[in-house]
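Just one protein chain is left out here, and the rest sit where they should.
As written, the chain order gives the labels A, B and C, with residue 1 at the start of each chain.
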Amino acid sequence: MTAAETLAGPVNPGSWQYRQLNARAPGLSYLSDALSALVEDGHPVMAGTADLQYSNGLARFAARYPDRFIQFGISEQNMVSAAAGIATTGMTPFVATFASFLGLLCCEQIRMDVAYSALPVRLIGHHAGIALGFYGTSHHATEDLAIMRSIAGLTVVNPADGPQLAAAIKASADHPEPIYFRIGRGQEPNVYDDLPDFRFGKAIEHETGTDLTIIACGTMVHPSREAVRALRASGLSVGLIDMHTIKPLDREAVLAAAERSRIILTVEEHNILGGLGGAVAEVMAEAGTKAVLIRHGIRDEYSLIAPPTHLYRHYQLDAAGIETVVHDILS
Amino acid sequence: MTAAETLAGPVNPGSWQYRQLNARAPGLSYLSDALSALVEDGHPVMAGTADLQYSNGLARFAARYPDRFIQFGISEQNMVSAAAGIATTGMTPFVATFASFLGLLCCEQIRMDVAYSALPVRLIGHHAGIALGFYGTSHHATEDLAIMRSIAGLTVVNPADGPQLAAAIKASADHPEPIYFRIGRGQEPNVYDDLPDFRFGKAIEHETGTDLTIIACGTMVHPSREAVRALRASGLSVGLIDMHTIKPLDREAVLAAAERSRIILTVEEHNILGGLGGAVAEVMAEAGTKAVLIRHGIRDEYSLIAPPTHLYRHYQLDAAGIETVVHDILS
Amino acid sequence: MPTTAIAGPAPDPMGAGRTPTPEILAPEILAPETIAHLEERARHVRLETIRLIAIAKVGHYSSTFSCAELFATLYYDAMRLRHGEPRWPDRDRFLMGKGHAAVGLYPLLADWGFFPKELLDGYTRLGNPLGDHPDMTKVPGVDFSSGSIGHALSAGLGMVMGGRMMGRRFDVYVMLGDGEMQEGQVWEAAMAAAHQKAGNLIAIVDRNGYQLDGQVDEVMGIEPLADKWRAFGWEVHEVDGHDVAALATLFRRLKQDKTRRKPACVIARTLKGKGVGYMEREAGWHLGYLAPEDEAAAIAEIMGQPASPAIAQKDAAQGDAR
Partner (left out) sequence: MPTTAIAGPAPDPMGAGRTPTPEILAPEILAPETIAHLEERARHVRLETIRLIAIAKVGHYSSTFSCAELFATLYYDAMRLRHGEPRWPDRDRFLMGKGHAAVGLYPLLADWGFFPKELLDGYTRLGNPLGDHPDMTKVPGVDFSSGSIGHALSAGLGMVMGGRMMGRRFDVYVMLGDGEMQEGQVWEAAMAAAHQKAGNLIAIVDRNGYQLDGQVDEVMGIEPLADKWRAFGWEVHEVDGHDVAALATLFRRLKQDKTRRKPACVIARTLKGKGVGYMEREAGWHLGYLAPEDEAAAIAEIMGQPASPAIAQKDAAQGDAR
């Protein structure tokens, strides 16, 4: 089924939304399609958004399952608390909006109504990090991992790409805790093929190395992989771990890497405080590992505005930048 | 001037509020009195709260300076954004509510309107941690340090007692950044005498030790000090640092302690993830210190309900509990 | 008014297991016994509130007293519930925006057999599930946790929507404080409920005139309140919140009307502290503690005996457990 078939109502095949869903952000379709697969498997899932059904592609799901979709308008907090109410009736709601609004604006509703109440709500924070480029700080989310990680009883996942998101959503069917999924803008190149193996809390080791191991998450896995390839080709022993689950963190993976490598470099599209770097620091400091940690990401500042690719270059969050960072560390 | 003189309107000297302000939570008067001192020194400060003027004692300030007080009712988010608007006109607003509502419910307004906008707003999150005992999780704040710490451009302070709060408020007059003050319920015994020395970002070393150094903040400084006294009396070399400023963290103090002691123990009335323990972990892991870190606090769970003193005992967050924790570590 | 004296935890005159079936009762036939029963249940709420707060040593007497008749009417006349089955999927739901009045709800939940009555005796003590605010993860019969004012109407709307998707029809009652009207999320939910034509959502505003810092109209005025709800697309009913007959009639009428597509807002005019004179007159009682020696007098007043002049002067004794 193409998007043209799934879209109903005001969206016509020649329109801007159509192209957005299909051409501009191909990664977006994974969310709707993974949810549709859950419906087809008989799971009682539903979806909701807060006036962003084209940005997150849920328009596709809404067209297919209009009875399982709720449009909340621009009221994110109502959406999250209502999702909790929905979850009490036996449905599993997936609610999506920009990560800045979900992870920050709704933080208290998430703690109280979702995480503390231990309800199977799935929160999808999309366009996380600085993916919204020149939309500016209001639309950036470089704090959400730190915030969500501080909330007890919440699983925090930052898939690297659409296929991994789909795999995580599939795996979520049996996951008892509420989940915060942090995703990008759907324009990232894929790291994985369709429905890769996925286990919550089980990191994926791409490469092992003795000089340095990169632990990356989310949108940073792809450029890190490119960087690692180049670095290895130049003779450096650099490892790479995809730490898709920020919480619960795969301690063993961190400790094994810290055992093997002199240096651990975390790479995240997030403040270097409190997020992936913070989580890895806690494990390393408590274990008293010999390796030292270096955190790469947004250095506790507000990003400039510019198109996202320009920002990734500026903040050395693209493959070339990460490669340079590693070279600088190792020399 | 006694509270009886400062309180106006519906509060009469024989009433419940009167006693709350004077007898039950003597620590509360420091906030109002420190603000009043700023007014008297000619600073353009004002105060606001969201239907909690008796819980935070601002009723005292309101009675003295009614023109400098705004009652926002139960709308915390409006209060924070309005405070930012107020700050653009040259006033310095101090707005106070329970830490759970300030640090969580208003997290996005704090990031966007206060911290990112770099406005001199002072946020007072009171009854932080589990100080609201059987009021339950909605009223507990064991995530606020992690959340506030992830926000760039915000100073995060957790004074140990009323006198230190007053000193920090006094020092804030020349502080360029917005500040989140995290305080207790005003019933904590004092650690310091009136207006102790205070510098943002400069930790206070109480004791040095080689076996272990406790780094504590906020309400945990007093019981830690009691515990350290007992431990030292029993022959152990245990140090104590009051890390009142969580951000910017006093790196030098952490590194010096980690140089001297085998073990660093952080003690906070907060989740052990992302808060003081998290901040210290980041410094230690990046420096690759030989010392190991142990984090004591709320262990990524939701507190039981009970009167606060019962909870402190249960979670080993009183002097006896901390002493036991250290004994267990060192044996 | 019935004169039976009730001391301590009250017996259950109508039998705890009764499932009210208001659909088949016309409003007109509200029998005197029913009224007496509901009034007795409201008194039970007040007496139990006093008993439990004596354990906690601080609590929300006055917030609970203002909605005692609402609790009674909902739990003993309006709502469809099954004794001993707190998770019966077709039950009506009850949510409390003003969760700090939960102390008055717990005795009714125990009465419905949702948990053992003995639990009440450990109210707020370490390990006991019953705290100042209701907690669905701990207390069977609590349909949703609260404590942060302003979330409950959203959660209630979610239950309506979820019920719709699951093919179940039940009514969802959400009790809100009048101070709660100041929280923006309430208006997000109000707008959404009207948009979703949530006819089985019933908001009840306990219009007791006070919030923590004083009179609502002085702290942050909310009037004209009925106009607000109407402008947000709700059907509005104003009622004396201490008149169980009026309340029961109204709730029955709302329940019978299965075609309603607008959510309904009941503005219940109440007195904060209702039942104990000096609490009605002193806003500071929002949070307080009755000294043991005052308990008996307060109980006597609730039971219908006039309060002594000495008591009428009292203000709240000091709680130390906050």
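Assume a residue touches a chain if its C-beta (ideal position, glycine included) is under 8 Å from a C-beta of that chain, and two chains touch if they have at least 3 such contacts.
These numbers were taken from a predicted model, which means no experiment stands behind them.
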Omitted chain's touching partners, listed by label: A, B, C
Sole residue of B:Gly42, B:Gly90 or B:Gly235 that reaches the chain not shown, by the stated touch rule: B:Gly90
Residue among A:Ser36, A:Gln71, A:Thr142 or A:Thr245 that touches the chain left out of view: A:Gln71
Identified contact with the non-displayed chain, of C:Phe94, C:Phe114 or C:Trp187: C:Trp187
For chain C, the residues touching the chain missing from this view: 181-188, 191-192, 194-195, 220-222, 224, 227-228, 230-233
Interface with the unshown chain - residue positions in chain A: 9-11, 14-17, 19-20, 23-24, 49, 51-55, 59, 71-75, 77-78, 100-101, 105, 132-139, 185, 304-308, 310-311, 314
Chain not shown, touching residues in chain B: 44, 46, 67-68, 70, 72-73, 75, 77-78, 80-91, 93, 108-109, 112-113, 116-118
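Note that only the chains that are shown with their structure count from here on.
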Contacts common to chain A and chain B (chain labels): C
Contact-richer chain pair [B-C vs A-C]: B-C
Furthest chain, CA centroid comparison against chain C: A
Chain centre separation (chain A, chain B; CA means) in Å: 32
Distance from the mean Cα position of chain C to that of chain B, given in whole angstrom: 35
Euclidean distance of C-alpha centroids - chain A vs chain C, Å: 42
Residues of chain A touching at least two other chains: 108, 112, 116
Two or more partner chains touched - positions in chain C: 145, 147-148
